[in-house]
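Note that one protein chain is taken out, while the other chains of the complex remain in position.
Take a look at chain A:
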């Protein structure tokens, strides 16, 4: 062995007996000062001289070893370690929880609103396309409401794109998508205007223009808007992913700090038979409170965030998709009458009108979306509008079938009336589906904000609180040890 076990002679607390051959017992009244010349006892017999040159690290280790040979030295080391552990616990807690709180704040105030805004662009575009085809079918009799709806949708989409552009990094895929949409929007509008003009003159090429505009919307713009929406959703998911994980490092450090404090107090008790060292107890209390706050606070926040995701974000996403499906279905229903069989598709060896075929697919998507939304809805006010929308959809399908039969039998005017007419038309059903979905979306948006707000609230003050508690704890540990040290003066 190189170092003798030094047992000081203050009141013993254990049965440990200084082992034979250990360093000579010295008077406790004059504790060797750390940093002073290495005690003679350190120099191991048989090692006459230190090597001529030594590294700073080796020097430090030697000093530490020297300090560890005396009780005050050991106390200093213990005090330092305790203080460092508690403060580190506080620092890591503050750091990790700041990260999570920031992410939660982003969820509530940044990424979810952006995701909503992207969904809004997506919906406005689909809605504009639907309104354009409705207006087209009505020809000269286009109502002010339809025209206003179309113009408003275009404006909403345009301003939504500006907002989205402001929140995207230059050159990123999202920025490129936004640039593409910005380029396509006026193109689309130009095509729709031409379609209207020709239609008013009674030329069938107007219908061809509208179909071309629709193709641009369905094949290029809506996929781009959907892509943007998905990107914003990814950002939202990423923020959720940063807010949700347990702060394991902070928890582990907290547990370690408490264990170290416990050990120090146990050691203290063993040596002095004094049960309480006020400083150490204060440090323990502060660290315990900080740890509990951390675990409970984050746990609550996590639960609330999970709730906001399950009942907010997921429902919102499903409802958005369903709404888009209903808009697309309506657009295709209108275009079936605009195209009048100009475009067909072959599926399973049969030929269908291209738009009526798409209508069927959109209605299937709507049905799936509504079923999923019903499953996700967790309360009555969330379920009600969705159930109502399902009813509207069923009626819509029924009326659509009648309108199709009328059209195929050559009663175009009747079919038109059954689609864009005032009473008993499929337009009524579509409007109801849209209104009910809007209602459900508003409700789920509220649910989301409530839950995510709760989550963020549960983390409020945690980083600062943990930091302050840790500083108090660290101070307590230092003071507690300092009190013991002073007994050696």
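Here is the rule we go by: contacts are C-beta pairs under 8 Å (C-beta built on N, C-alpha and C of every residue); 3 or more make two chains touch, one makes a residue touch a chain; residues count from 1.
Note that in this section contacts and distances are computed from a predicted model.
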Among "Transketolase subunit A", "Glutamate ABC transporter substrate-binding protein", "Acetolactate synthase" or "NADH-quinone oxidoreductase subunit M", UniProt-listed name of the chain not shown: "Glutamate ABC transporter substrate-binding protein"
Residue among A:162, A:262, A:401 or A:464 that touches the chain left out of view: A:262
Selected from A:95, A:212 or A:488 as touching the chain missing from the view: A:212
Contact footprint on chain A, counting only the chain that is left out: 1, 5, 14-16, 19, 139-140, 194, 198-200, 202-205, 207-209, 211-212, 246, 251, 254-255, 258-259, 261-263, 265-266, 269-270, 284, 288, 291-292, 295-296, 299, 302-303, 306, 310, 314, 318, 339-344, 347-351, 353-354, 364, 368, 372, 376, 407-410, 412-413, 416
